[in-house]
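Missing here is one protein chain; the remaining ones are kept as they sit in the complex.
Let's turn to chain A:
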Amino acid sequence: MIRLLYPVHIFSCNLGSNPTALLAEALSTVLSPTFLSKYSIKIKHLMCLLNFLLSSLPPVMKEIMVRAIYCEMLGYQASVSYIHAIKLAQQGSVLEKRLGYLAVSLFLNESDEFLLLLVNTVLKDLQSTNLNEVCMALTAVSQMFPKDMIPAILPIVEEKLTHPKEVIRRKAVLALYKFYLIAPNQVQHIHSKFRKALCDKDPGVMTASLHIYLQLVKESPESYKDLTVSFVTILRQVVGGKLPMDFNYHSVPAPWLQIQLLRILAYLGKEDQGTSEMMYDVLEESLRRAEMNHNITYAILYECVKSIYTVYPKAELLEKAAKCIGNFVLSPKINLKYLGLKALTYVVAQDPNLALPHQMTIIECLDHSDIIIKRATLELLFRITNAQNVTVIVEKMLEFLRQSSNDYSTVDLVGKVAELAEKYPFIKQDPLNLCNGMQPDIPNNFLRLLAEGFDSVEEDRQLRLFAVDSYVLLLQGETASLPQCFLQVISWVLGEYAHLRPDQASDPGKVMRLLTRLLDQRHASAQTRRWILSALTKLCSSPVESSLFSDWPVRLTAVFRGVPQVDSSLSFLDGHVSEALAAGAAPYKPPHQRQEELAHEKALSLEPYGLSLPVSLSTCSITDRLTDRQSPTRLSISSSVSGNSTELSLKGGSTTLKLDGVKRVWGKEGYLVQQPKEVVEETPLPPTELPSPLGSFQSPVSQTQTASPGPEPDQERQQLASSLFVGVGTHHSVCLVRSTACQSLRSSGHFIIVCCVSSPQVSCVSGDLVEEVKGHSVATCQYAVVMMRASVDVELAGLVSYQRVPGQPRATPFSLRLSLKHFIRPLTVSTGEYGKMWLSFSHDVKQNLRLITAGDQSPLTATLDTLRDRLHLHVVDIIGSEGIVACRLLRGQPCLLHCRVHADSLAVWLRSPIPEFPDSLLYHCQKALAEA
């Protein structure tokens, strides 16, 4: 405190003699950063001091107010002084008043309520007989004024338009301009007065009115075409030196006024030959007059060239303007060179040939040491890109990208490269380097380019191989500096196309090892890890040595530790567990104990599963560990289909899996199993070169479904997967209608597609499929899969076994990821029914979700609509700030949501007869809202 009081002490001792100078000095000292840190004075205390000074020392208020301004300038909010600033404007002498207004304009925002306190002062000052006061009030008004209070002072400001003093008229016009900016409707009736201001005998007033006209003409050029003549006349007079001498700047008549007029003319003459013809003469005159060698004349010239190239073209004028640019570009002054390049950018958009005379300069600028010159040159080159030079230009752009540190220009330039890559699809390898950018749609575009491919199969293969090779090379190096979205792209590409690598067959684990290394790295975000995992899953579909997976349980646990939604203590399961135990379920046994028991109880006929389901079992061992959230639910289905292939495709109906029989088997692991839900299609396709088997075609199919809450595939990734699927096919390319999840398997000349379709029209899907592959023998099997116990995510794994030649059974494993949201269907109920159901359901979860704001909808409606669209929920009713929503599992139990807007979040209460349904649904709601 003593330290703090020290400066105050100085003030009080010396106030009598010369307070102002001392105060200023003392406050400056106090406010200097060195002093602040040395004496560790808290800003809070300083503000108290400031407040004390402002309220108790009116004679030196002005000086202290300046210090308060200084304070804010240094970044310390001096809110204590705001009210004093308003007081000063209200009560002070003329000088203090000006300072008060100044402080207000620096301290406050347009939306600040403090401004309302100023309205009366402004009103009083506007009516004052002292011109200075009127003047400063108008200045304050034209800087900031509360929108709602405009009508209170509008008549007085309008009146000032006819004031005998030019300065008052000018400031009145500027005040009206401000009103036009913040509330255009309020000044609509005085447009005729603007015209009068434009024709004012004083050039200052006319200049001020041009601000309004630039704005008006920009918004609707059509309505102001009749003023073209006036603007042309004004410009001619200005250029001709008719203005008083003091408007000159370095002997150039009113340069900024000229620039303003040229901009207005450009808007008026754009795409309008008639209007443009009126201004050709004056534009030419501007070009001719602006010959004096000074920066400001170049500024005018630049604007003039821009206008000439914006208005309806006149060959002669264009030529003159183009010649003019030569002066810029060739200038040794760097600023002019820059502006010349910018002007040239406009010009070449019309005629790329105009760049030819400046070729050498452009090349020079491209290697210029100044980055902004380079950037401007690239911008210019971008405009003259054609099929011949695109490769070189893109190369230059990429070179620049490597040096650039400015995020904004990087994003901009990457966008341009991507645009070029799409426009000239033969640049094959360049786009690969451009994913260094941060703009989210660029990787998407690039991936689409890669997945859809070009016209030639061989080119596609080469491009993809190049991508894989360069990414493998990248991953072998340091990866910490790569942007997240780039890592995601890498993961996707490797997952999809790693099989193209020539050494993939000999060392399939190489890519996987690289990806796992990436997964372990701390800098990979959760989103990126999902991509990596997805890629690894894809790679797993080809045979790999199992040693790679030995440490996976640990790794995945580590990965999932980072996922925020996971409640690792599993406390939310406590109720469920005790319930199950009470119902006679066996207590949980750790894996090693189970393993031991398994060894002892081999007699329990588990063996056949172990043999026939290698993949699904290995997946299980992973999911077992990673499922902190819920225990995996597994289920086995066995069925066999036999018959002629054509018959099969005709039959193609849906078969609901009967699970009652197998329930007990999985009960051993402690999980109850209920499932059937979606449609599974399994299509063994004998390839073309084989003769169509007319004889018996046996295809016993066995499959296993594993429900586990793994990382869910989001919509985007599924789309990617299906587009990838198109590319993978060797000789068939099958396009599936809106599939939820798909996997294609190739095994010894067969092409098997396993596909989950989240649509009730099963027959339609199989029809399409058959249509696509007609000419080949096709067998189609369909199964409906339903989810009985809700889970965030399920993994559907199985084995397709078939016999092409009787007596030679073959089997191919598959696995698909399905999310809960594919199983959710809207439940149409009335509010009454909803109420009854609500009371009867026992399992509930409460949680706050974030609200979405969209357009003019209320946040509640917007949020519920988002959930409806993304998760297929049914919005039953919205009453005030509450909404009720219902859904059910496909062919299963319902879940009800009760939503209430609470402060700025949405309090959601979910209820369902299924224990884990509310929790899982909540997870998807959170996700859907986060993605929205």
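Quick note on the criterion: a contact is a pair of C-beta atoms (placed from the backbone, for glycine too) under 8 Å apart; a residue touches a chain by one contact, two chains touch by 3 or more; residues count from 1.
Everything that follows uses one rule, which is that contacts and distances are computed from a predicted model.
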Worksheet item: Which of "AP-1 complex subunit gamma-1", "DNA replication complex GINS protein SLD5", "Peroxin-7" or "AP complex subunit sigma" is the UniProt protein name of the chain not shown?
Response: "AP complex subunit sigma"
Discussion item. Going by the contact rule already stated, which one of A:Leu53, A:Leu118 or A:Ala254 would touch the omitted chain in the full complex?
Written reply: A:Ala254
Discussion item. Touching the hidden chain in the complete assembly: which of A:Ser81, A:Thr121, A:Ser142 or A:Thr385 does that?
Written reply: A:Ser142
Fill in: Contact with the hidden chain (one of A:Ala208, A:Met278, A:Ile384 or A:Leu487)
A:Ala208
Worksheet, complete the sentence: Given A:Ile373, A:Val800 or A:Leu873, the correct residue touching the omitted chain is A:Ile373
Response to the item:
Across the whole complex, the chain not displayed is touched by chain A residues 24, 66, 69-70, 72-75, 77, 93-95, 98-99, 102, 105-106, 109-110, 131-132, 135-136, 139, 142-143, 167, 170, 174, 177-178, 181, 204, 207-208, 211, 246-247, 249, 254-257, 259, 295-296, 298-300, 302-303, 334-339, 369-370, 372-373, 375, 406-409
